[in-house]
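With one protein chain held back, the other chains of the complex are shown just where they sit.
Think of it as A and B in the order they're written, each chain with its own count starting at 1.
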Amino acid sequence: MANNNEYLLEMSNISKEFPGVKALDNVTFNLKEREVFAIVGENGAGKSTLIKILSGSYGNDFDGEIKISGEKINIQGPKHAIELGISTIYQETSLVQDITVAENIFLGRQPTNKFGKINWEQIFKYSEKLLKDLSINLTPHVLVNSLSTAQQQLVEIVKAFSVKSKIIIMDEPTSSITEEDTENLFNIIRRIVSGGTSIIYISHRIKEIFMIADKVTVLRDGKTVKTMEVSETDEADIVKYMVGRELGDLYGEKSYKASQKIIFEAKNLTRKGKFKDVSFTLREGEILGLSGLVGAGRSEIVRSIFGLDRLDSGDLFLYGQKVSIKSSADGISNGFGFVSEDRRTESIIQGFSVAANITILLLKKILSRIGLISSKREKDLAKRHVKEFSIKTPSLEQLVMNLSGGNQQKVALARCLSTNPKILILDEPTKGIDVGAKKEIHTLVKNLANKGVSVIMISSELPEIIGMCHRVAVIREGILVNTFNKEELSEEKLLSAAVGNA
Amino acid sequence: MKVTAKKITNFAIDKKLLFIIIVLIIVLSAADKSFFTIRSLTSILDHTTILGIMAVGMTILLISGWFDLSVGGVMAFSGIITILLQPFGLFISILGGLLAGTSIGALNGLLVVKGKINAFIVTLGTMIIFRGLGLGITKSTPIKGTIDAFQIIGRGSVFGIPYRVLLLIIMYVAAWYILKYTKFGRNDYAIGGNPLSAKLAGINVNLYAFLYFVFCSFTAAIAGIVLSSSVNTASAVFGSGIEMLVIVSAVLGGTSLFGGKGGVVGTIQGVIILGIIERAMVIFNIDTNYQSLFRGSIIIIVVVTDALTTRRQEMTLR
Partner (left out) sequence: MMNDISTKSSDIGFKKSFVKLFYSQAMLLVLIIFLVLMNFVSDKFLTSGNLFNIIRQVTVLGIMACGMTIVVIGKGIDLSAASILALCAVVNVMLQPFGYITAISAAILTGIICGSINGYLIGKIKANFIIVTLGTQILFTATALIMTGGRNLKSRTERIFSYIGDESILGIPVMAYILIIVFIVFGILLHKTAAGRRLFATGLNDKAAKVAGINTSNIIMGSYVINGFIIAVASVILTSRLPRIRVGTASYYLFDVITIVVLGGTALSGGVGGIYKTAIGLMIFAVMNNGMMLMGIPFEYQQMIKGIILILAVLYDEFNRRKRLLY
């Protein structure tokens, strides 16, 4: 049947909103047959939302139209997406570990004879053929759990290919594999593409885009900024499109400087597989930003400092004295405060009331003389904090799960600050929060710094980190690559360092 | 000399269970000559038949990631219904017993899969309910069967091999076939190994899970009928506590409590090992209370080992 339309996939005017934030704003994306199309953008630009829509995770819950080969389609769910010819390969493997490669490829669609007996010979024969056609060096008989991540990824590709997917979406495929495997992966991609499949390739590694992609689209703040032929552009260009926005004056003047007194030093922090030889200093009243791509290891670094995760080697110094932090209780008693990135599950206890959450770190303070929890003291303490942080809640007994995201974050902050920490660690403190609450949190943090509290802040929003921090360290793949002072800060510089151009 | 030592070690590692069985037989026969008699060995197989039959169904359920604590109760209940229905004829009575037991599995499946209630609670509850029901129906006394022919199943034999052992063998072969050559069996591994993946691959996880619960109770019902047949009696306390042993023999045989792997070949070996141990405890006249102690320890060891050695995938659908 002749395909009148030149495009295999057309996504038109795609918009999706979440409470408080517009993830995608009128995005248009057109994919041809036999094309490798890269999508790039910073964290939060909308890439994962776009993939989720295409892979069926949101069903109908978006605005806009999707057409395949000219026909409008209505993706009802992830299974339906696969039936329509769209396969997605995520960073986390979705194979069944304890069975063979071949069986994974044919999962759920084993060929049988008319009595229902599975024809294993056929399964292994077909799998072998597929692997051979794509020049993948694997035998179909091995169990998946004996394969490396890279090899498992290849199996997923073969699986997607074998269900005759027209479109395979790859989400950060090279994030956990070696260079050699990457080369291998690209060869296989080229082979698949020549066979008639198109690939949507999401990656932060801009260098790779030039190795494998035909076209590239840059997303920023949920909008399509530019779509270009890869041959007509270069890395610097792409980075420029990724960041090019007016900084705006969201953050106001910083009318104070951090002191020069160093209160904390990290030396050669290493955790196998996560980060290596990270060293930095922190001054009193300073806001130090940790920038970098998602998965670069920032969260892991601060969690190890705080004592939640282990540290394989390296030293921590507080006020010049070496300290040993082996648990979160240690972290707290050493004067650290920590607000986790995963605010909903880690920084607050959803089933507790506002008051219970705020006072959980200070149980000793709310005890009466005989050692029992005094509800009066608990209420007083909680009330003080609610007032100080302008937490909007109908009552102190309200369960935090019923508060808005912004207010939940405030509760997390209030709780964290209840111990009067000298060093505050914030991991993505304003992620997913509406603009109003964001500003409040920023003001709060700045005031704290002004009063002498030091802050280590992880943020993937470049404007935020530039506006808030005195200095910014960039982490790339577990290594601290560069540190910028306020004066030298620019989004392009940060992003370049994060992706590896600088 | 060295070569044989190496060969033995490789065999021990490869086929651990078979190795254990052989070692046990050798050691126990050396310790007590009466162990290695035909009578002794056949009695092991005999006693383990009931356990073995139930372990078939349990294995299949375990692979999918769920478990069933009600099998003992199902077993007793099926026996009771069978004996009660004997006035209507042998065929009806057996059919009725099978139906009764299997429908408990359907109830389990419904509550766990559709109701999304924890399998532990559900099967604990059904166990108590149907044991209680059994106690009530039989007024706490064992009831005797009225058809002599019924005993053939449990007691009869052909060419010296008891029918029940034949039944056991047939069931294992059938289960092996199902697990290897049918979608019903292969999807079991997928559902247990990565339920999300299975769902995306188009497998109707809910339906299959339900069927696995049904199947598990089905085999328990068969076991109940065989047991009742062998003594022509049904009692509501038959099989009290057997559920742990059934699960343990499967886990010992390599079927993980976390689902996704295992098989009946391992299970039968696990059953045999447990049978040998039981027989040994009898031969050496070990006090029944110490037997319990021993059993309890085996359960804990087996299960802790399974927990420590099995990698668990992060994705959970249940």
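Just so it is clear, a residue touches a chain if its C-beta (ideal position, glycine included) is under 8 Å from a C-beta of that chain, and two chains touch if they have at least 3 such contacts.
The shown structure was predicted, so the numbers you read here are calculated from the model rather than taken from an experiment.
Chemist: Of A:150, A:163 or A:396, which residue touches the hidden chain?
Modeler: From the options A:150, A:163 or A:396, the contact with the absent chain belongs to A:396.
Chemist: List every residue of chain B that touches the chain not included in the displayed model.
Modeler: Counting over the whole complex, chain B touches the hidden chain at residues 111, 115-118, 120-122, 125-126, 128-129, 131-136, 139-140, 236, 244, 257, 287-290, 292-293, 295-297, 299-300, 303-304, 307.
Chemist: What is the set of chain A residues that contact the non-displayed chain in the whole complex?
Modeler: Its contact residues with the unshown chain are 308, 327-329, 331-333, 338, 340, 345-353, 355-356, 360-361, 363-364, 367, 371-373, 375, 378-379, 383, 386-387, 390-397, 399, 401-402, 415.
Following the convention adopted for this analysis, only the chains that are shown with their structure count from here on.
Chemist: What does chain B use to touch chain A in their complex?
Modeler: 180-183, 186-187, 189-190, 193-194, 196-203, 260-261, 311, 313-315
Chemist: Using the touch definition from the top, list the residues of chain A that touch chain B in their complex.
Modeler: Residue positions touching the partner: 78-79, 82-83, 92, 94-99, 103, 107-110, 112, 116-118, 120, 145.
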